[in-house]
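Working notes for the structure below.
Only a single protein chain was left out; the remaining protein chains are all shown in position.
Right after this comes subunit A.
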Amino acid sequence: MADLAISTQDLVKTYGRGTRGLAGLDLEVRTNEVYGYLGPNGAGKSTTIRILLDLIRATSGTVRVLGLDPRADGVALRRRIGYLAGDFVVDGRQTSRQLLTYLGNLRGGVPAARIAELADRLDLDLDRQIRGLSKGNRQKAGVIQAFMHSPELLVLDEPTSGLDPFLQQEFVRLVQEAQREGATVFMSSHVMSEVQHTADRVGIIRDGRLVAVESVESLRAHAVRSVTLTFDGGFDAADFARVPGFSDLTVAGPTLRGRLAGHTDELVKAASRYTVRDLLCEEPDLEEIFFHYYARPEADHVPA
């Protein structure tokens, strides 16, 4: 299927002594989407990514990445992929410029100007020895090597763990730019917040299986938000108790607090009868929904 950048069918990976890595993974990542691959540590995220890169081989099942088989066409495939691990480790006895030149050459050459431009954006000094760099600065070199050849597919394994907020923001921009230019992004994480700003869809993996796939938009729509309304003058709390999805109401003087699931429309209409001095609606906490999926027993599968 041409519109799938990554597809796996019934992918199983068993490590020695029967330890399960993957237990029948069916994954579909569409071309040009940003896919957040979420799950707790040990769920099989890295196992999946290592199979996509042909660092390890599946016990059974099929994998296609950009229409190719990672095992048979690994070299041709990896030419079109950019990969970044959260714990980016390289030999420290070289400068970032030397490292990036070498890695670029393995890909047939990346213009020095492109490397310089990315280093400038991320504020990385290319001529310092890597061993003298902080973890954040090292990770910058990792980010550059993943993006510098403008790959068709970016495979990012917990990419922003340990990055400062500035770099996280710049990273989000790089991901969004790559998507605008046509790239597909497959990003794993164990926290929702790492992917919610960029992902179109998220897949949740547990115990080596995909337990849910949803668009971030629908996750958001079903998310519970905490809402605070402050009124000029009196109001009747009963008006708000009738709003569907609005619960846990508390009243403190002119302030009404509650938790809202679903659309805000009914609540806003109920509030419009009064003079609203302030309305605070917090970003939906996707993390909460995420934990809700974790807590489910394995048998309770949600159709993808």
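Brief remarks on what is shown
Throughout what follows, a residue touches a chain if its C-beta (ideal position, glycine included) is under 8 Å from a C-beta of that chain, and two chains touch if they have at least 3 such contacts; residues count from 1.
The working rule: contacts and distances are computed from a predicted model.
Only one chain is not pictured, and the protein name UniProt records for it, out of "ABC-2 type transport system permease protein", "N-terminal of MaoC-like dehydratase domain-containing protein", "Response regulator" or "Fatty acid synthase subunit beta", is "ABC-2 type transport system permease protein".
For the options A:Y83, A:F147, A:F171 or A:F235, the residue in contact with the chain missing from this view is A:Y83.
Only one residue from A:L55, A:A221, A:A241 or A:L280 touches the chain missing from this view: A:L55.
Of A:T31, A:Q98 or A:S193, it is A:Q98 that touches the chain left out of the display. Taking the complete complex into account, residues 46, 50, 53-57, 74-76, 78-79, 81, 83, 85, 87-91, 93, 98, 101-103, 105-108, 145 of subunit A touch the chain not shown.
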